[in-house]
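With one protein chain removed, the remaining protein chains of the complex are shown where they sit.
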Amino acid sequence: MTTSAPARELLDAPPPPARPRTRRKRPRLPYLLIAPALLALLVGMGYPLGWQVLNSFREYGLAQQFGEAPAWVGLDNYIALLTDGGFWSVLIKSVAFMAVTALATMVIGIGLAVLMKSIPSWSRIALQIAMLVAWAMPIVAQMTVWNWLIDDRNGVLNYLLSYLPGVDLVGHNWLVDPWSFFAVASIIITWASVPFVALSVYAGLTQVSEEVVEAAQLDGAGGFQMLRRVTLPILRPILVILLLLQLIWDLRVYAQIELLQGFGAAGDKYDLLGTYIYGLGIGQGHFGVAAAAAMIVLVFTIALSWFYVRELIKEDQS
Amino acid sequence: MLKMTRGAVALAAASAIVLAGCSSSGSDDEPTTDSTAGGGEPTAEAQAEDITLWLMGTDTPDTLIDYLKTEYADVNGGELTVEQIGWGDAISSLTTALPDSENTPDVTEVGNTQSATFTTVGAFMDITDMYDELGGDSLIQGFVEAGSVGEQRLALPYYFGSRMVWYRKDLYEQGGVEVPTDLAEVTEVNASLMDDGVGGFYVPGQSWRDGISWIFANGGDIATYDGSEWTATLSSPESITGMEQWQELFMETSVAQVTDDDSTAYEAINDGFLPGTPAATTMAPNWAYWSLGDIAENDEGEPVATWNEEKFGAYALPGVDGGVAPVFAGGSNIGISASTQHPEGAKTLMRIIFSEEYQTMLAENGLGPANLDYADTYAEVAAMGDIALTAAENAKLTPAAPGWAAIEEAKIMEQYFAAVAEGGDVADLAVEYDDQINALING
Partner (left out) sequence: MTTKRSPLRPLFTVLALVLAVMWVFPVYWMVNSSFQTSATISGLTPTWLPTSGSWTNYRAVFSDSTFSGALGMSLAVTGIALVVCLVFAFLGALAVSRFRFRGRKSFVLAVILVQMLPAEAMFIAQYKMISGLGLLNSIAGVSIIYIAMVVPFTLWMLRGFVAGVPADLEEAAMMDGCTRFGAFMRVTFPLLAPGLVASGVYAYLQVWNEFALASVILTSDQSETLPLWLRNFAQPSSLGMIEWGQVMAGSTLVAIPVIVFFMIVQGRMTSGLVGGAVKG
């Protein structure tokens, strides 16, 4: 009994300073802090997103846009899309495009970062400046310049390639064949995204401390083992984020494809999801179907990146 | 280049206005239309309204825009704002803005082939009561139909253009060929030039608005209406014959690429446009006149084209058995937005646009006037006006179907022509693209 009183005092002792803090500050402050961001999201995205979810279940076309009451059609829009070969072919093309482009970007970016580690600083700075300048190019300017580079008649690419023996490409249009069209798009996007990856990974590499490297070398670790045992684990969080970002960005790519189509190649053979949804909606006035397509793509993206998202959230909690 | 060309147009327009003083009196068969000439109608003076007019692309020259602004300010007292919407953004801009009474243009131009898409959903105000006042049956009827739903007149014709064949006299002479007199000869003449390495026909692979003439000339069509539904007819025997003839033309004579479209066709026969074999023949609307000719640099070091009668010429596309082939009637309609808050101001503007003075100005600038009473002025004054008029009389429109704009937006016709140009089997492709058109054409 005698011990219980001080014991209870002891047990009770810590809370008083802590409790008021948690009571008074914790519950209110964080909510106040996220309020502006949440509000910005709600204002900018709330209504549009709600509209989109709602109208993916309604018949909403041009007639509705001009005042007719939209009718509920349940899952019709979704069924129409999922039973349409055109939608699937665009989806598959987009996924393939995303996989190739994101992978190429990651591989080249990591390669460049490793390269930067192993060259004298003057050449590294030259490479870094080149990367920065390319990275800073606004998308519309990027696409315009590339279109000029690959111009069929006066483009410098065809001119240079025609120097190769047996090659005459002057007048060759790179945007006719869909394969060639997507290859060009993929190269341009890779060119534009590699600097972000390369510079980030390089900055990550500089954080791998010399001591760790030396210790591993003393242990007899070779180049490959070093990469696998030391470098990769340290870089892992960066690589996960970079890969996730590349996947998201490359799947929902819109601007580059739209602009490239504007430069000549026309039609749905050259569509990826972004331009496809835009064409369905604002282009052809099938807003309900476009909304459903966007919802399907969203679900698809979540499924595709679920592994990474879960990992990110797990990390976030630890 | 655009700036310079427009400058040239303005200059020509200015000189043509002087001419117009003499020639406009020639077309006074129907004096009733004169009452529409802008004028101080008492109703319009009720109150000054600021209104907005949307014009598509840059086809309406600046002098005409200025005229509209001044005239509107005079008649109504309000201010007229004119926005130029790029053709590529036309459908999306109209789709978003027209139903929105706060931001709708009060009056808007719309491509003639896009009209039906918007008229059928009630985007345009019913102006049947103004129809006679604005020109009535003198207006080019194919376009009136494109902008009507049943008996309701919604979007009226604004201007028309007709495609014609432009050629190089010197190259034809060098190759020892004459201007063709039937459609088969068009291929023969250009194939012969091509064989001699003298020149070819600039046939852009995606330029269906030019190529469609081959289908029309053979009696084919894009789609037919049975009173309730549109059905695509690219796979009719006539359409296929026409398309095969066009494929042959592309294969044997074209100096253009599969991916080229008609935007590049205007200047194609100018010197230095193409590396290698030059284009001796191209198809373009009559206003390509301002982009064709000898190229020289002006004071600011920018190239300008000056028409050279010795080197350049034009003719109407000949038909299968001679005569003139039906060509695609380019052009646009104009109407009042159903959600406008300024119907009176908008009507005033429509009266100005359909006035004798403005219609004459259109004609002088090479844009076919909506009111055919002024077609004589057009034939006399506009460059190549006589040929343009011959072509226009034989012009055909694309289907006035609710889903036509969606078909244009999805570039289905471009893809069909490009696929044929690539050497695909016409009969198979026609069936495939008929299906695609049928899926969209009824809205």
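To keep things simple, chains are lettered A and B as they appear, and every chain counts its residues starting from 1.
We take it that a residue touches a chain if its C-beta (ideal position, glycine included) is under 8 Å from a C-beta of that chain, and two chains touch if they have at least 3 such contacts.
Everything numeric here is computed off the predicted structure, so don't read it as measured data.
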**OP:** Could you tell me which of the visible chains the hidden chain touches?
**Re:** A, B
**OP:** Identify the residue among A:F57, A:F87, A:W146 or A:Y270 that touches the chain left out of the display.
**Re:** A:W146
Subject >> Full-complex contact with the absent chain, from A:V90, A:I110 or A:I282 >> reply: A:I282
Original post:
Residues of subunit B in contact with the chain that isn't shown?
Top reply: 1-3, 5-6, 57-59, 83-89, 92-93, 95-97, 100, 102-103, 263-264, 266-267, 272, 275, 287, 290-291, 297, 300-303
Original post:
Residues on subunit A that touch the omitted chain in the whole complex?
Top reply: 26-27, 29-31, 33-34, 36-38, 40-41, 43-45, 47-49, 51-52, 65, 112, 115-120, 123-124, 126-127, 129-142, 144-146, 148-149, 151, 154, 156, 159, 170, 191, 194-195, 199-200, 202-204, 206-207, 213, 217, 223, 226, 234, 237-238, 241, 248, 252, 254-255, 258-259, 262, 273-275, 277-278, 280-282, 287, 290-291, 293-294, 297-298, 301-302, 305, 309, 312-313, 315-317
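Here, only the chains that are shown with their structure count from here on.
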Subject >> Distance between chain centroids, defined by C-alpha means - subunit A, subunit B (Å) >> reply: 42
**OP:** Would you mind writing out the residues of subunit A in touch with subunit B in their complex?
**Re:** 61-63, 65-68, 152-153, 170-171, 173, 175-176, 262, 264-269, 279, 282-285
Subject >> Residues of subunit B defined as touching subunit A within the complex >> reply: 88, 91-92, 95-96, 98-99, 117-118, 121-123, 206, 257-261, 274-276, 338, 405-406, 409-412, 414-415, 418, 422, 440, 443
